[in-house]
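In what follows, a structure is listed as structure tokens, so that the remarks can point back to it.
Every protein chain of the complex appears in place save one, which is left out.
Chain nomenclature is as follows: A, B and C, assigned in order of appearance, with residue numbering initiated at 1 for each chain independently.
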Amino acid sequence: MHELTDASVGFTFGGRPAIAKLRPGDRLYTQTKDCFGGAVASIDDLPSQVCQFPYLNPVTGPFHIIGAQPGDTLAVHLVSLHPSVPYGWSSTFPHFGALTSTAQTATLQPPLEERVWRYAIDLHAQTVRYSARTSDVKIDLPLEPMLGTVGVAPAAGEVRMSIVPDRYGGNLDTPLLRAGSTLYLGVNEPGAMLSLGDGHARQGDGEVSGVAVEVAMDVVLAVDLIPGVYTPTPRLETDAALMSIGLGRPLEDAFRVAQHDLVEQIAAVTGLDLLDALQLVAQAGETRVGNVVDANYSMVARIAKRYLDGACSYAGVHAGLRSSRPVL
Amino acid sequence: MHELTDASVGFTFGGRPAIAKLRPGDRLYTQTKDCFGGAVASIDDLPSQVCQFPYLNPVTGPFHIIGAQPGDTLAVHLVSLHPSVPYGWSSTFPHFGALTSTAQTATLQPPLEERVWRYAIDLHAQTVRYSARTSDVKIDLPLEPMLGTVGVAPAAGEVRMSIVPDRYGGNLDTPLLRAGSTLYLGVNEPGAMLSLGDGHARQGDGEVSGVAVEVAMDVVLAVDLIPGVYTPTPRLETDAALMSIGLGRPLEDAFRVAQHDLVEQIAAVTGLDLLDALQLVAQAGETRVGNVVDANYSMVARIAKRYLDGACSYAGVHAGLRSSRPVL
Amino acid sequence: MHELTDASVGFTFGGRPAIAKLRPGDRLYTQTKDCFGGAVASIDDLPSQVCQFPYLNPVTGPFHIIGAQPGDTLAVHLVSLHPSVPYGWSSTFPHFGALTSTAQTATLQPPLEERVWRYAIDLHAQTVRYSARTSDVKIDLPLEPMLGTVGVAPAAGEVRMSIVPDRYGGNLDTPLLRAGSTLYLGVNEPGAMLSLGDGHARQGDGEVSGVAVEVAMDVVLAVDLIPGVYTPTPRLETDAALMSIGLGRPLEDAFRVAQHDLVEQIAAVTGLDLLDALQLVAQAGETRVGNVVDANYSMVARIAKRYLDGACSYAGVHAGLRSSRPVL
Partner (left out) sequence: MHELTDASVGFTFGGRPAIAKLRPGDRLYTQTKDCFGGAVASIDDLPSQVCQFPYLNPVTGPFHIIGAQPGDTLAVHLVSLHPSVPYGWSSTFPHFGALTSTAQTATLQPPLEERVWRYAIDLHAQTVRYSARTSDVKIDLPLEPMLGTVGVAPAAGEVRMSIVPDRYGGNLDTPLLRAGSTLYLGVNEPGAMLSLGDGHARQGDGEVSGVAVEVAMDVVLAVDLIPGVYTPTPRLETDAALMSIGLGRPLEDAFRVAQHDLVEQIAAVTGLDLLDALQLVAQAGETRVGNVVDANYSMVARIAKRYLDGACSYAGVHAGLRSSRPVL
């Protein structure tokens, strides 16, 4: 288990030295803090008061992957995700979210009320309990742990806040980044410099209020390398599907990037030409909205492997990570 | 059965006299032409050559709903959808679709190649067969019939091409508009003036190439009225979920409209205040992309009824239509 | 002078019979109501209370242009614009404007305060006087009369609210539509069916609050026809410049449409190929923001004629209208 200390977390992708090294094939047992860094501990702890910009969304890492070179692809397989504590927090945050004006979509209107919600997590029942703040309504929702933020050092020497998603990964905020998924990221710096954080006990499509059910997370992951193959935008693979993640603004640009990359993936693994691959995506593709709140929006384009005769983009890397020795 | 003649179809919402009248509670047996009006009959029939603007996307209707008045809501329950013929057509179309420049997203690049695909429909196996044009690849996809286009006369005396989606419905292009669904539309003109068309044997999220598996459709639907309640943006209901459809550009605006209306629906049926309803949507809401190609994009925000203690927005109208006497 | 009666105005483009006929070459003396239809007569008249949707933005017309056929271009030269009264009105309007959430850019925030401003117009000094509502500040701004709304019947049998701008013209809301300008519009219906309204004593770029200095206007215009030449998006010409107007959403799409059409105009009149014309636009083009508030945003791309060796797109139609016999 990687013990989590203050030195283990940071607030950027890029610009920080490695806290540990991993070999391709290694499993990592680690923890992530919640996006508030643990500062929200009651419904009276308003994030805008207890948190201090830019110290939001702490990520554990970076981990140096031995042998990773620019131009390679890093595969990160999420073996398991378990909330570290039996409760999670959500909130509104002033001028943040999809249904409020923001610093980018700037209006003269005052912010919505800042409010905090506490979710009880029942690991036995596998539920998170929503409790309304202004009434007695309580609703049990499925516990569906995910990581909001996984990424590597950006290209071109850039350093980005951990709250930003872009081609190097980062704050992707998609519920599809969960146990059983393999995330592929293009390597831009020697060692790749993997960081992760922002666990969510669950999240709706779009993270509409700007904040999911935020929780510290026990994480087990395994890593591998695909040398000499660069992945231009993040991709996901599960036993059942291939996916491409588009990041950008406006939302149709994030959509286009995701679909474009999925068409290219399909063309590459099936031998279809681009128009035939486009036609297949148009009829068989699915799309999941990630977030519509961050510095870049995220969309996930997905195609079931059963339509591809089982083909996959990285020659069995996911299957290899998937079937590796179970955690003792 | 409403017999389909040339006089039965048109190319606009609004601006045309009723072809028949229906009473609330009535079931309608009718047919819709495919979006090409049947003009594409082989893979050599390029739509840009065999179809003539603006005679695209014919809709059957309008049907006058007896008693419907501006300010009411029309409920349209899709009882069944069956392809009228055992094949469907898809295509690319010059400067139309999400992965090409268009008349709106104008660039100086030439259009993608125009190409037609024929899909064999197997009603027994419930599949549609994708056949690549430049290789031997064939893939069976599930038959999932839907209507792309259902709407009423727009507000303010407007008349819109049937290819446009907006607050009156129209070319919504969501796979969720299928048998078992009830669509709610605000009534703007006496009689509501319901029209429908654009059957798809199936469609991927986003209708990425601009064209689904287009097919003439045998349609059975039932209608009802909710007097004195206006629906500002289209809503869908199934046995399992409540949904709001956002139409607009850019895509984040379509997303916002859908989420905003879902928050209002939830607040109204649960008694939650708007922020508590927003919080529930943020964690429990799902979003399906409709189209990212039409004059307005479409997004569907959805919440499962099991999280709402079974509440629904229109006091049992869907259940009433759902449980009405089966078709003889 | 065309006498303005209730029968002379409407609230749509398309869908209404002509109120008068004009011959190519004719001058028309007419009037337009302000966008509130005169209902705002004091700073206590809140538009959301004294106006009734959809009876906003009345347009005078339509005028049938004798001989105009679909596929032609109508040229509308604005000879003179004079406020009919010595005062104008502006306001905020709930959930309308660029710095507020709207029905499209939907948020959960309440609207900004609705407030009305009265502007005194001094025809002698050629000024409009801004008077702050919460302080004594008064500022004289230049009187720069323009028409917000000029258009013809849309294509494909559509009927659109007069508040919408699109390829048929309509609520373009650009300060460049002023005396001395010629507007070119593609003809979609026999007679073209020209309507006009929405006079502004002046307007800033973007019409940021959603409302300009609204005023009834005395209008003199002259019309001409270019047979057999269709104009796909509105164009403007002055003695000094050629312009293309892009309408759309998001704003970059309006920008793209305007630049794309200007590149095509330049290529056509200079013989440059498209890339050479693009290069010229990139270095010599100017862009004016029209509105960022309406159903479609508007952008105007402009190039000075002095860079084109005096070339113009419609073979002297503007010059002919410009130099026609002065008004007696």
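What we mean here is this: a residue touches a chain if its C-beta (ideal position, glycine included) is under 8 Å from a C-beta of that chain, and two chains touch if they have at least 3 such contacts.
On a predicted model such as this, the values are computed, not experimentally measured, just so you know.
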Only one of C:90, C:181 or C:195 touches the unshown chain, namely C:90
Tell me which of C:35, C:278 or C:295 is the one touching the absent chain. C:278
The listed residue (B:56, B:75 or B:106) that touches the chain absent from the view is B:106
Given C:29, C:87 or C:130, the correct residue touching the omitted chain is C:130
State which residues belonging to subunit C touch the missing partner chain. 90, 92, 98-99, 112-113, 115, 117, 119, 128, 130, 132-135, 137, 139, 141, 202-213, 249-252, 255-256, 259-260, 263, 270-273, 275-276, 278-289, 292, 297, 299, 307
Omitted-chain footprint on subunit A covers residues 11-12, 14-15, 53-54, 103-108, 155-161, 246, 248-250, 253, 256-257, 259-261, 263, 274-275, 278
Residues on subunit B facing the left-out chain by the touch rule are 99-101, 105-112, 250
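In this section, only the chains that are shown with their structure count from here on.
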So, what's the distance in Å between the C-alpha centres of subunit C and subunit A? 47
What residues in subunit B touch two or more of the other chains? 249-250, 256, 259-260, 263, 275, 278
